[in-house]
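Removed: one protein chain of the complex. Kept in place: all other protein chains.
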Amino acid sequence: MIIKIKHEASEVQIEQLKNWIKSQGLSIYFSEGEHNSILGLIGDTSQVDESLINALEIVENVVRIQEPYKKVNRKFHPEDTVITLENGTKIGGGNFVIMAGPCSVETEEQVIETAKHVKASGANVLRGGAFKPRSSPYSFQGLGAKGIEILLKAKEVTGLPIVTEIMEPKQIIYFEHVDIIQVGARNMQNFELLKVLGAVDKPILLKRGLSATYEELLMSAEYIMAGGNSEVMLCERGIRTFEKATRNTFDVTAIPYLKSVTHLPIIADPSHAAGMHKMVKPLSLAATAAGVDGLLIEVHNDPERALCDGPQSLKPEKFDDTAKAIFKIREILSEV
Amino acid sequence: MIIKIKHEASEVQIEQLKNWIKSQGLSIYFSEGEHNSILGLIGDTSQVDESLINALEIVENVVRIQEPYKKVNRKFHPEDTVITLENGTKIGGGNFVIMAGPCSVETEEQVIETAKHVKASGANVLRGGAFKPRSSPYSFQGLGAKGIEILLKAKEVTGLPIVTEIMEPKQIIYFEHVDIIQVGARNMQNFELLKVLGAVDKPILLKRGLSATYEELLMSAEYIMAGGNSEVMLCERGIRTFEKATRNTFDVTAIPYLKSVTHLPIIADPSHAAGMHKMVKPLSLAATAAGVDGLLIEVHNDPERALCDGPQSLKPEKFDDTAKAIFKIREILSEV
Amino acid sequence: MIIKIKHEASEVQIEQLKNWIKSQGLSIYFSEGEHNSILGLIGDTSQVDESLINALEIVENVVRIQEPYKKVNRKFHPEDTVITLENGTKIGGGNFVIMAGPCSVETEEQVIETAKHVKASGANVLRGGAFKPRSSPYSFQGLGAKGIEILLKAKEVTGLPIVTEIMEPKQIIYFEHVDIIQVGARNMQNFELLKVLGAVDKPILLKRGLSATYEELLMSAEYIMAGGNSEVMLCERGIRTFEKATRNTFDVTAIPYLKSVTHLPIIADPSHAAGMHKMVKPLSLAATAAGVDGLLIEVHNDPERALCDGPQSLKPEKFDDTAKAIFKIREILSEV
Partner (left out) sequence: MIIKIKHEASEVQIEQLKNWIKSQGLSIYFSEGEHNSILGLIGDTSQVDESLINALEIVENVVRIQEPYKKVNRKFHPEDTVITLENGTKIGGGNFVIMAGPCSVETEEQVIETAKHVKASGANVLRGGAFKPRSSPYSFQGLGAKGIEILLKAKEVTGLPIVTEIMEPKQIIYFEHVDIIQVGARNMQNFELLKVLGAVDKPILLKRGLSATYEELLMSAEYIMAGGNSEVMLCERGIRTFEKATRNTFDVTAIPYLKSVTHLPIIADPSHAAGMHKMVKPLSLAATAAGVDGLLIEVHNDPERALCDGPQSLKPEKFDDTAKAIFKIREILSEV
């Protein structure tokens, strides 16, 4: 951590700051310049509160050199984390996964039929929304606990592990037999929820917030890991930018970037990223080519009648075609 | 709502869509063009799900003409909402309020001392953080329920109503004697929390999310009002943009814009907007001149030792100077 | 075009507006609602000035239904544009191109050596910067005309067509033997330059501005085409967002999106997008998998000594490895 001291700071003030830094168990390098002086903090600064230092009147600004995250940091854990689901499906460390299914769970028939289709096309996890975050109070809010029951029925029938979203701590009671708990983009910094998930013994799929930086996404994963749960996947699902022709801007660079700084598996959600079904195939292929560990794809046996988020759902035949192309790219990646 | 139909749509498909629209109780205007046809929906479309229509293969895109919010809409409720606190303090409809106090509640002495100072300078509500959303699991997480007790003590001593933040539904039990419940930017779309607050009989101060549009902010207020609680204030606190020299970009236009489309009081938080105490005064004056109904300002009796968010806290003397300038601008506004 | 009329508009005012619209050769559909009335404009509205209508006091807002661009619009020109360079190299319509070379032209030796390398690896166009846009007046500004001479020497030696950037109209005299003229991101809306390029008989590579929407990029291409030059390629090179870990955010969705709305070839620049050489390979593969028509890749025979933009340059060996992987993905795409 580098602290830039204002020109007008008195020696006494600088001395007080130095003493405080030393009291935190850190060493100091001090360099006096004509217009500014620099204080370099040496040691583990991951728990030093930048804003506290920034608050001092003698400080012009503070630059962090060391990452503020530890448990998710690849520097301290160079090997890839591999998550193994109950049925043996592995995610990360070279194991590729496709999680597919309807945006919203509506009926048992719809979910089971879709599950069979996606399994036949090569998906290894079934996704589906039971608790639904909707920006309008007048939109369909999901089937809730009943939706999870339907997903579990589909799991029983097809053998596919399931992933579904949690929206608040007290819903955790419904997730006992869910294989992967998803945290939606709008809840990425719902810290109370993250704390609860840190105490759970289940893999978590953490979606990047609409305007969350890589560092904030990693810090939210750090919350879960700090709570004791080390099975976290990060999911790029598009960010909010000035471009409005697509619902979000899919940040494909997040895939190789995050893989370079963390050991956690990286998943991509091409369905939500653009919000248009005709973009799902090219974005799936792009994410795969960029080295992603898995994809989350919306498939609906009748997208024209889906109750929510229909625009980005693929039909089973289109999903099959997309999956085939994805697998071909995966094959090449192992060669190149 | 205007639906742009693709050139290749068949007559049968268009007919099906028209029938569905009519089944929703809406009338239709249809215009056939060379490259696209247009379907106009006439009637109350506020509860029509855009994405559902967008999902149809024959649809190129959908444009909403009518606002999706009703209860917060000034069109249906032209007069300003005026919120009256227990002690008679009014907010909105020409009544100006300053909510001031420490970012984090630390000690009884700190809070009471600060409360006395801000009251003397003209503040009419005491603010202070008890439950604190922090992006790092390693940062101080606030005193929680104990912090609210301290705030209530300060309320008793000074007579100032208090505003403090809630982070999850189950914390509601601690808010019985709190005057205004604040929803933080990161929870603006925590829909489960909004639903709980819709059932509460207390004013809500709803902060705009980091990358929330005006419409999304209004829709979150609509959640609370749809639940039965009509005492909602909206708070502009800076948005996330490409500019990183300041922590956020204070969107001062939100003030006159929101006031033109909703009847709810608009509050501004100049402390969090820039994240630098030297910006608090100019931004407070700017917000006031732009017509805001109230300000939320961090004041700390010892900002150099604040446990969190110190950089944006003002010292009591600076707050006093800022408040004086704010009141002068308020005076002028009534004349111009 | 849909015009939303305010409730308070008088019949006389609405009548005046209707007459003006008819005077523009357009028909009108009028729908009166309880809170707003709607005026729909029927006919070719691509040359109607939205802002002019928006200016009227009785207008609440205006929504454009028809695209404002014509010549670049795939609706009016369904087949892909194929650009053929002097030496027969084709771009677009299924023809894939790699443009590679140094960011800055420095010495004849450097450029020729790099050109030979990239040709051997499969590149079919040589890129290199002669006139360099630099954000600091103190940075190296490029060799200018001398740099173009060096590129032409390399073209002579290797037979590779060349692409290089123009920065202002009067530089056009140096581009006589250049094969493709590049317009940089910062000049995407330098309309005087675009007008000059509209009168040139050479292919133009138009880079997307840092915060340009798809529509603005298309409108800038429309400027060139409206001037009479129909050989335009569009280049996605990363946009500016809140994320600062990478220099820009590579908007991979731009590739399939633009290809769906325009017939012009789409190129991607993975080197500038992230600004890190370790991201060039994954982003090149992602862009290829997303269906791009060509790539612009920085390669430097000695990136550690490059005078500018070094961080994103690949070494020849790495470029060779990247090109091999790109070609493998191209092969698959033809099958899937």
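The chains carry the letters A, B and C, assigned in the order they are written, with residues numbered from 1 in each.
The working rule: a residue touches a chain if its C-beta (ideal position, glycine included) is under 8 Å from a C-beta of that chain, and two chains touch if they have at least 3 such contacts.
Everything numeric here is computed off the predicted structure, so don't read it as measured data.
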Tell me which residue among A:66, A:89 or A:135 touches the hidden chain in the full complex. A:66
Residue, one of B:1, B:21, B:264 or B:279, that touches the chain absent here: B:279
From the list C:10, C:23 or C:47, pick the residue that touches the absent chain. C:47
Touching the absent chain in the whole complex: find that residue among B:7, B:22, B:170 or B:244. B:244
Chain not shown, touching residues in subunit A: 2, 4, 7, 29, 31, 33, 35-36, 38, 40, 42, 63, 65-66, 75-76, 211, 240-242, 244
Subunit B positions in touch with the non-displayed chain are 211, 213-215, 239, 241-246, 249-253, 255-257, 260, 273-274, 278-279, 282-283, 285-291, 321, 324-325, 328-329, 332, 335-336
The missing chain sits against subunit C at residues 46-47, 49, 51-52, 54-57, 68, 133-140, 167-170, 186-187, 189-193, 210-211, 216, 219-220, 222-223, 226-227, 240, 277, 303-304, 306-311, 313
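Here is the rule we use: only the chains that are shown with their structure count from here on.
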Of the chains present, which has its C-alpha mean closest to the combined C-alpha mean? A
Would you identify the chain whose Cα-based centre sits farthest away from the centre of subunit A? C
Can you work out the whole-Å distance between the CA centroids of subunit A and subunit B? 26
Distance-wise, how many Å sit between the C-alpha centres of subunit B and subunit C, to the nearest whole number? 39
What whole-number Å value describes the gap between the mean CA coordinates of subunit A and subunit C? 31
Junction residues of subunit C - those touching two or more other chains: 211, 241-242, 244
